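Only one protein chain is missing; all other protein chains are in place.
To keep things simple, chains are lettered A, B, C and D as they appear, and every chain counts its residues starting from 1.
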């Protein structure tokens, strides 16, 4: 470049378009070589697989970058080095995902069967109920998770959707609306345990110190859900093109009917997705329930009275109780964890599916 | 009423139904779970819940009437007016207080090459006070001839949460080795003494199991396969067996305020009685002498449940399933009499 | 409709549309009420925590779990909370930026979308499951690493390991790693969002000048996304501060202050401490724990506040 | 049913920003009036003030008089919803309701106002409107299909059908062809020709040839400078405007010397 800038050289010499390039097979070969070298040394010195992987990675990063530097020049080498680093983050991020999935499935699948879903833990010591001989199960926790989550959803969704409608359709530029939008954002960051403490403080002030019920858990979960629902709905309503609203206004349709008949149906897929994601988020919550919903060994269908077990709390108490049957409890905890993960992931999948199914076919 | 030798009339119990709520000391949780399960074999229609909310929470909820009975690691005193309040709650009659759960606190350890460990009270206190930091310290070696102690750092594990186990353990240390242990009797571990903090009994067991050259204290019922130390009592070293633990109540004097219906003790940790294990956690049941009105049905159930717990069958079931020490025969019959005395109007 | 076929001039005044007006005002009233509810809920959270937490100030001794007063009790927990969360962010930031670049700029677009889903799956794992995994699987697996660190890098105070060296894996470092895994999806998602929004015209300007991909990213994507990344990290920090169960299950902590990340003794966090002790607490101890929850609320509110503020400022500029 | 529109001294604001200033014109009934001018000169803004669509933008307002059929649209007590029912509008990008079928799209204006209609009556309106928009033969076999499934030009005609289904007096069109291909464009231009026998039509276009082809009268809007409000420079019969404009700026614009 610099020689092109010489003032005495008005005729610019074209730089060659052809530049030496590493062959396409260079990255896999370099990777293989690094792995082989690290593997050999590692086996000799007795490193574990993790050590070998780390050393191979360092070798690849340094070696491959060096190779590129030698052949393609500095800029290309830097480019390749960062590409390697950036892709590495992906591999690193997959480690916990694969590990968690593997552990949950391998440790949890054994115990799962019809009994596991049909029985509760009443009278269960060790593996089985000492009276009936039936194995213990998670029926009570499933019932609790279902009831508490449903109740929370019933509270959070109307408030959340209406608030989003206010923000997008009515408030738009008012200071009040901007304050709410901002606080909703901040509210998404409220620690769940704080939501639990809030529900506890509120309800024990009203009903006395010993108050525990599923409803308390629902209140806490609703506090967590509302901002998620508001945000999701708000985003979706904003995505509804103003053109549609204007098309409706131009037909002489009043605003509220436009919202109900045009805007909401158009955004329905997105809202359903957001609500489902919010449900998925709270279905796995533990801390607030630990504080206000209590725990029990039998199924309780009444959210307003009596303690309720939920899947997350069941997992937690199973592993932390210890004692003679710690192993059996841990096995049930892994089983319940598998069930919980499947439920939450299915909800996430369902959310995407809903989004796909109900998304209006855009013209383009 | 009849022959109450094994805890009430089986036929009576079989007719019990409904629900009763109790709760309190978490030390009893495993045993309570066992008893609740065992109770379903004799009273299939009855539902009992036990909330392990802690001794203080249990007493509080008992006084407020939310619990029909409570489990507590310590007996009621009037230091904060609890005894008076509890008496009020029970219609002016003093509440009954009976020991129902006795469990040795085992000194669990995980030291390479060391199975049998004898610890003098002083050595034990030194280790947990952070004054003895190596396994081959002379204070330990002196009582363990022939054992090859590693020259490794001691990983002393304690409860990081507030705990009745810690209270009983430090009560013991304070009584027998006050020179080494000068933090007094505490429920929450004094951090300046160092060591690894672990949450809950199971946390301590986990930490000792997965640690190296580690030692900790935990309810013996949860010690699992870990090696347990023998503790110096007089001239001998005693292992934490249920029998050895149960003995301590026999040698301990009744506490101030004990009565026919309040079988409460101040444990004599300094005993030199042969075969007595001195580090013991004793937990009591607290209930009313009379249940009436609204509470009658729950009281009936509570009485049935309590009588099951203190029956020989119940105590044995607790020992089998939760590793507690069954009450000695003498104490057992006293306790059963107290429960029999509960009336329901 | 039916009457306009007659040639009468239709009326434009509003005598006929009172129902319309009423419908509009009822509906907008409902909507604003919902907005107000949110404000009230947030205020309620603060209010009730204050009501129930305030008594902890006057009580002392026993109620503060043996500490002289509430401040001495909460301070080490706050320290542990911040330490674990900051640690998590130190781990998460480079990872999330890299991942977001993979999704936004490196992977083919369709593949990128699926990789994004994969990362989002990390967010779908409930925290109690992370707790279980961290306690049973991760912590034991990390102990050898900690031993290696204290042997080889022990001169760095973070990896001192203490007198006896690391004896277990349930350290604040492990907690930080678990928190990092849990915060990764949200930080990645926000970074990805801002990276994707880098105006194409700027990216193409760089490419048209003969920049390599990395140079293009440095010239256009990073400057454009800077405030977005900062707010993403702050929001992740907010998450990590409040995460409860995973820490409660993984960390073997006590109320101490140390910068040793892998030693035997570790600080605990406010949230974990509440979860672990609440069940056993009664009377004024509950006030103590709720007060610590109030502290957590204030801190995480502040962090989220700043994070959102930076994010919204960035939006206006971009 | 078509009506003339008298505009006097109209100023149009976005908040504090004066976008269009001092417009006076008289739009004849049953004719096509075209607005042309460079980008940003306020054609769309002015058009939207003719059926009170302008004010749906927060902070936007209009000063002056716009009289249709002896009623001032901006007089107090006039309900904008009623105004919009009588003065229909078609937008630059076709915007059928994505959740509705073709059939429902056409009826949207009637249905959304919760009119109850007999099936036969509804069918009549749909057929009449689609015929009016020259779309009937193309879609009569798939009335139940989503409106978004049509091509751009068909969508635009669907929007016109939807607008005429409520039988307005006036039809406003803002660059109705600018997103369309030449064939669809010419279909719409033909339609405009037919519609003017029944409706008063006002159309904004950036295509001068289109203005010349479809309109009877043309208004030329311009900006004095960027940031200044737009204003009406010249309003004349289209033939005169393109052959022999009164104003030099009009001539410069039409001959392509700027814009």
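What we mean here is this: a contact is a pair of C-beta atoms (placed from the backbone, for glycine too) under 8 Å apart; a residue touches a chain by one contact, two chains touch by 3 or more.
These figures come from a predicted structure and were not determined experimentally.
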Of C:36, C:141 or C:207, the residue in touch with the unshown chain: C:207
Touch list for subunit C against the chain that is not drawn: 108-109, 199, 201-212, 215, 219-220, 223-224
Residues from subunit A at the interface with the omitted partner, ascending: 1-2, 4-5, 7, 11-12, 14-19, 21, 75
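Keep this in mind: only the chains that are shown with their structure count from here on.
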Top chain pair, ranked by number of contacting C-beta pairs: A-C
Most distant chain from subunit C by Cα centroid: D
Centre-to-centre distance between subunit D and subunit C (centres being mean Cα positions), rounded to whole Å: 50
Rounded Å distance between subunit A and subunit B, as computed from the means of their C-alpha atoms: 43
Distance between the centres, which are taken as Cα means, of subunit D and subunit B, whole angstrom: 86
For subunit C, residues that touch 2 or more chains besides their own: 17, 20, 248, 279
Contacts with two or more other chains, residues of subunit D listed in rising order: 81-83, 85-86, 166
